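In what follows, a single structure is set out as structure tokens and then discussed.
In this view, the complex is presented without one of its protein chains, the others remaining in place.
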Amino acid sequence: MTNMLQETPITKEIIQAHGMTQEEYERVCQILGRTPNLTELGIYSVMWSEHCSYKNSKPVLKLFPTEGKNLLVKAGEENAGCVDIGDGLAIVFKIESHNHPSAVEPFQGAATGVGGIIRDIFTMGARPILSMNSLRFGSLDQSQTKHYLRGVVGGIAHYGNCIGIPTIGGEIYFDDYYEGNPLVNAFCLGLIRHDELTKGKASGVGNSVYYVGATTGRDGLGGASFASKELSEASHEDRPAVQVGDPFMEKLLLEACLELVKTDAIVGMQDMGAAGLTCSTCETAARGSVGVEIDLVKVPRRETGMVPYEIMLSESQERMLVIVKKGKEEIVEHLFEKWDLHAKKIGEVKDGQQMRVLDNGKVVADIPAKSLTDEAPLYQRDSSRPVYLDEAQKLDLQSIPEPKDHNEVLLKLLDSPSIASKRWIYEQYDHMVRTDTIFLPGHDAALARIKDTKKGIAISTDCNALYGYLDPYEGGKIAVAEAARNVAASGARPLAITNCLNFGNPMKPEIFWQFRESVKGMSEACRAFNTPVTGGNVSFYNESPKGAIYPTPTVGMVGVIDDVDKRVPSFFQKAGDLIYLLGETKEELGGTQYLLTVHGKRKGLTPRLDLNRETALVKLMIAMAEKRAVQSCHDISDGGFAVAIAECLFGKRHHPLGAEIKNLDWAKGLRSDSALFGESQSRAIVSIALNQKEDFESLARSFKVPFTQIGRVTEKELLIGDWIRLPSAKLETVYEQAIPRRMSK
Amino acid sequence: MKACVVVFPGSNCDHDCWHVMHDVMRLPVEYVWHKQNALPKVDLVILPGGFSYGDYLRTGAIARFSPIMQDVVRHANSGRAVIGICNGFQILLESGLLPGAMLRNDSLRFICKHIYLKAVNRSSIFTKNIAANQVLNIPIAHGEGNYFCDADTLKCLEQEDRIAFQYVSESGQVNMDANPNGSAANIAGILNEKKNVLGMMPHPERASEAILNSKDGRVIWESLAAALN
């Protein structure tokens, strides 16, 4: 069997089946100075796939700012970025997609997505302390969406709950444009002492290469190339390519690896994610500029008859490659033994720069390691402005009647699953384990404390992809700005972002244009907030037979608050407090949830974002927290002012507060729907105690942020001028029931 | 009072229990690895929450065979205190230290949220400091917390005052709406005959500091500290 495969002649069909172009194949021949065998071809095909090489996206990703004084590890250097937060501590974080596997098998796809991102974090020696996720599905009125939602949420819960890392927040939207093509983006953040930072690189000729964790099977075979193909009906036949996760195994691996980091026995560690043993072997070799030789006969497997091609490309989960110092092997083996894991020596660090793979002593692959990583092909793809945009951006407000009953509109928006309470989802996640979760889900940002310090970490994942559809550039900018605003609303300083760029097929010039414009917009915003990009991933080919998804550049913004006692909640705290509106409200109805939900339109120019105004607001928010000048702060986003005010009432389940908004001067000259449901940017709702009035107003003035006192917190009812009058209990019921009532149908 | 936290592979609330003892209650506490044969000299053994052995067979089913469990059973049988929280409760059931068994939540979903509890027994070492009519706000986080026992066992638990906690409404009423998982008689925690072993599904260690949104769980640690000092 082995020989048969080794001798398989490389035909055009085989090259094509590996998703390689003829030019790429010729380049491989040139690098090797000969034709590759099938195993080598497989290795090149996965390493040069978009998923591993970013061959189509790299030239655009260069637009991102990646420098910053707090960065200990920059984008692309390691498995995840690492940012100093003082006190000798640093955070390691990343967001990554698992869209295609989740479309084929929602439960396992999502579960292994969580497992993968967690491994990326502890591979660097950091203890994962929290997870988040960003999800997109089709309309929740479709039964297929319910199936996806149940599976994906169940899978995330299964993995995260079992391993004991709290899933403390995230975001989710439902829109027809994701029908059949759900997005599952998983975020994880870990904490590390500077001196424990572990690199994914091999060094020291003669050091040992160890394999640890689960056995290797045929699962996920070719997953990395699988993730780079458009989903078609046939993908459902690809089922074997979906891996099955074992969170218990990962928990053991995690604990063992973190114990290992504290010893002096290793020089590097790398998880086996996409492209498994192939990727981890060549990356550690390439990063360390050394050679690595492994013998596959020593790789523990769970299936018989596996050939080198299959072993090298398997994506079995929960496996790690560890580079152990010569002479310290016993320490490592003993430590893994304690956790009932078997560490197996499979090779050695060698002179030179070759990745050499043996099968029982016989060479089956011999490749310059850097040719797989640093020398992957790069492409400048064609781009052109999509033709749909002209029509989509046109919006004739005359044709849209102002609502007669604003109460009804508000209730309809609160009942929209994208806006409504996500309790049905987050109650399935253990969001409190580790006892660091300070803000329970539902706040603008997630907030976790760091024990033994006063510090807290605030995170927000954001992306309004409808904006991205109507204007990718502005949408990209707003995704970053909204995330920064959410983090700052809690009182934290935004530090850096990670992102997950979900797009359609980049070979299509219109898709590539969306991609480039989004990245440009994000880059500009990142520069304004001084929040560099520390890494993330790109997910292309998110297209179903019905078409591409919205451009969805998900942002994971991370911030730090130096004293968690100064945190600012998103909800009103008590009746009698004064309510302020920060920022300016304009006639901006394009791309709003109101237009979509009430009028069924995806049209208009998105709200415009002025980065000067936004940075001023963000700075003000941080100062308000620092000076303890407010009781609560909530940003205005989807659904506009009215939805934001309603959300401020829901701090305590079954005990909503009320609000009385009598001053509507800020809405003068605006249509009633623009005032209530428009989504003008750089705005927030703040509540203050009476004795904070002077401090708060002088702060707002000093940051030149427009502010208006609009009303006060009350007990039982929401009242907005003559437009809205509704019992808070009714608002809460609609908001809380939107998702459960659809899921129980 | 000196405590130890038993660490099984797959425990994930071990740090949290250690933290509440060490940093919140300021009491001596140490970890005990499940492969050890003997417990250190302690007054209280804590079996923490988590997914020991992944809980692939049944929750707690494999953990009960860990070497340390023999000594935990001896410790319990000699009348000294054991508290099993969540997965720890499931392990106590599987090991026979407490009667009954756990089924999947009736919603079939994992549930993580704050619920309300009342202490039915208020004389045990775990519940002494809890006032009559006091309603505790403490989170649960489990997929299998639907307590089951046969009618005779239930009757016996009631008669012997061995129901430690029941799920109640915010105002303290025992009713179906307040039952998050389908447990028989809204049971959230039970005691053994000698009342030195408590198993409970809610996590008091997650509700012992104001910053974590509730410190109602503290009263359980305070009861123990007062009784065992």
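Lettered A and B in written order, each chain numbered from 1.
Methods note: a residue touches a chain if its C-beta (ideal position, glycine included) is under 8 Å from a C-beta of that chain, and two chains touch if they have at least 3 such contacts.
The definition used in the following text is that contacts and distances are computed from a predicted model.
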item: Complex member absent from the view - protein name from UniProt, among "Phosphoribosylformylglycinamidine synthase subunit PurS", "nitrile hydratase", "YCII-related domain-containing protein" or "Phosphonate ABC transporter ATP-binding protein"; value: "Phosphoribosylformylglycinamidine synthase subunit PurS"
item: Which displayed chains the hidden chain touches across the whole complex; value: B
item: Residue among B:L27, B:L44 or B:C149 touching the omitted chain; value: B:C149
item: Residue among B:K2, B:H22, B:R104 or B:R122 that touches the chain left out of view; value: B:R104
item: On chain B, residues whose C-beta touches the chain left out of the figure; value: 57-58, 61-62, 65, 93-94, 99-101, 103-108, 146, 148-150, 182
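Note that only the chains that are shown with their structure count from here on.
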item: Residues of chain A defined as touching chain B within the complex; value: 154, 157-158, 161-164, 246-249, 251-252, 255, 338-340, 426-435, 437-438, 440, 449, 451, 564-565, 654
item: Touch list for chain B against partner chain A, complex; value: 9-13, 15-16, 19-20, 23, 35, 49-51, 53-56, 109-113, 139, 141, 143, 170, 203, 205-206, 209, 211-213
